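Below: one structure in structure tokens.
Only one protein chain is missing from this complex, and each of the others stays in its spot.
Read from first to last, the chains carry the letters A and B; within each, the first residue is number 1.
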Amino acid sequence: MPPSGAFSQFIVSAMPDLAIIIPSVLNGLTTGALYALVALGLTLIYGVLHIINFAHGALLMLGLYAVYYLNTRFGIDPYVCLLIVPPVMFALGYVLQRGIIGRASHGRDENILLVTLGLSIVIENLALFFFKSDTRIIDTPYSFEVIQILGAFVPEPKVFAFLGAFVTAGLLWALMTFTDLGRAIRALAKERKGATLVGINADHVYAMSFGLGIACLGVAACLLLPSYYVSPQVGQGFVLIAFTIVVLGGMGSFVGALIGGLFIGVVEALSGLFLGESLGQIGIFAIFILVLIFRPTGLLGHKV
Amino acid sequence: MRTLIILAAVFAALALVPLFVVSDVWLNIAIMVLYSALLGQAWNMLGGYGGQFSFGHAAFFGTGAYTVAVLQVQYGINPWVGLFAGGLAAVVVAAIIGYSTFRYGLKGSYFALVTLAFAEVLRILSNSVPITGAGVGLLIPLQVAPSNLQFADKGSYYWLVWAMALAAFLVAWWIGNSRFGAQLMAVRDNEDAARALGVRAYSVKLRAIMLSGFFSGLGGVFYAQYFLYLDPHIAYGASVSIESLLVPIIGGIGTLFGPLLGAIVLHAISEFSRDLIGDIPGISLVLYGTLLVVMVLFLPRGLAGLLIRRKAAPQTPKKTEAEHA
Partner (left out) sequence: MPEAMLEVSGICKTFGGVRASRNVSLSVPEGKITSLIGPNGAGKTTLFAQITGFLKPDSGSIRFLGEDITGASPEDIAQAGMIRTFQVVKPFAGQTVRDNIAVGAHLRIRSRRDALAKAEEVASEVGLGDRLDQDASSLTVAGRKRLEVARALATEPKLILFDEVLAGLNPSEIRDVIPVIRAVKDRGITILLIEHVMQAVMSLSEYTWVLNQGGLIAEGEPRSVVSDPHVIEAYLGKGMAQRIAAREKTDA
């Protein structure tokens, strides 16, 4: 029986067109993949060092500026930057952890939060000083190319970013599982004392892990800039979202970061669709607060 | 007792400032120093004495500010009433946040992040609803009259913030010398041991965040009445939250005078850098951020930590009668 009557008419008219929802979801998935890429580094850092890196957004911003300048000054394609920026970011992360962050704890993990907060303030405001507050974008031959998926047009750079997130997660997993460094990292993460007793240099491996996490930001920056912009404050928008994903997906879980990222991306897109651009972000923070209160080990994490 | 006398003396001296400082520029600096000290002492109650580091104190500040502004602008309610309403509203927000976090045992970095998330939620909300003026914000109409909590001379504003700061510092002194404070600090230093001695940890933390939120809210009310303009970024943005924690951490977390010391240092740096380098956006903040990193690395007890010397163990342990019994 076909739907009839005022009530069912109301339902039918209230359901938004699939033609609007599908592009929104696809958009959310691709944005979510980028969020996941940012969160991958954060969850690696938390999973191994058990620290919350508040400077994550500011460092992403540095990566974005690096890609921007390599592209506009030297004409290097952002995807070629993948060979340059991540290694440099890795080195930066290594030095930051070894030189500053690693010395900050004095027994309280809030001190790490404060130090990384301090770093993020310094980095963002130095950027403000050097780059001024304008937003900048780059122009690439494929910035406006689209691929048609399910009747919706998705920008090519976003598709590349989506694939890039999975590739990066895969590479990280492979590194953790098959290499000596990966084994050392996992050992240190699980049992610090035991790991040092068998000769693992904790300071060095911690710094390598932090470096890897920041290198992920380098990858994220290369994949993000073609479809986004850069400004000194761009990182701030990513910080809490990345934390939400890490908390949702389980601290230290790559799969969790991927799934969590995609989920958050879609939530943001859909709530932006239904609630409007500005209120849309509330959905994310609400999830963050609720997850931390009721299931702090994440939806996929192990119950403590 | 001795500290109370010192506190009274310091604030008595501070009260005299408008009588001796004629320049509006310097008086403004003095006002902002006390304002920062107020915000910092508020944070200190929860973060220093209570050990719970909040990254979202703007949630309380902005609520106090918006309450007095909205009541005036949208409902024509006198700002003196708004002052109390603002403080009360901030306490309610604090109670909600405290309940949500402490009831479920959130602490440490997670607590810091959740408070930040709450502040962000409030920022987004105030940016979207018409009653707060949405993104445009609220302009409080200029109607200079003491009955309107607006003053013609800066000196009166100074005494207003002086009174608020005095109240905050008195409460902080009380925390350091009361059963409540003893229990709060015990929870801070070792929650399990405190609970095993009968301290009701959740209740104590909740009261601390409510006290802390109240004074932050008062700070917001002052801001609104002094600057007469508010928007979501000013009210609930990160800079208030950062200033609130920076001041006590630099001055000496968990100490009575730390927030005053920190406020003076921060503003001294700000003025100094402006004189030396010029009015460049972000420079002060770069210095603040660097100072924060340096403090945490080398002086986690803040500047006051340099001055307070904790009694260490005596060089040769002496055995007493009881120990030989």
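The criterion applied here is as follows: a contact is a pair of C-beta atoms (placed from the backbone, for glycine too) under 8 Å apart; a residue touches a chain by one contact, two chains touch by 3 or more.
Every value quoted in this text rests on a predicted model; they were computed, and no experiment measured them.
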| item | value |
| --- | --- |
| Omitted chain - touching chains that are shown | B |
| Residue among B:Ala15, B:Leu88 or B:Ala182 touching the omitted chain | B:Ala182 |
| From B:Thr3, B:Gln74, B:Ser156 or B:Asn190, residue that would touch the chain that is not displayed | B:Asn190 |
| For chain B, residues in touch with the removed chain | 177-179, 182-183, 185-186, 189-190, 192-201, 310-314, 317-318, 320, 322-325 |
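The rule is short, and it goes like this: only the chains that are shown with their structure count from here on.
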| item | value |
| --- | --- |
| Mean-CA-position distance for chain B and chain A (Å) | 32 |
| Complex contacts: residues of chain B adjacent to chain A | 53, 55, 100-101, 104, 106, 108-110, 112-114, 116-118, 120-121, 124-125, 127-128, 135, 238, 242, 245, 249, 280-283, 285-286, 288-293, 296-297, 300 |
| Partner chain B, residues of chain A touching it in the complex | 52, 100, 103-104, 106, 108-115, 117-126, 128-129, 133, 236, 240, 243, 276, 278-279, 281-282, 285-286, 288-289, 292-294, 296 |
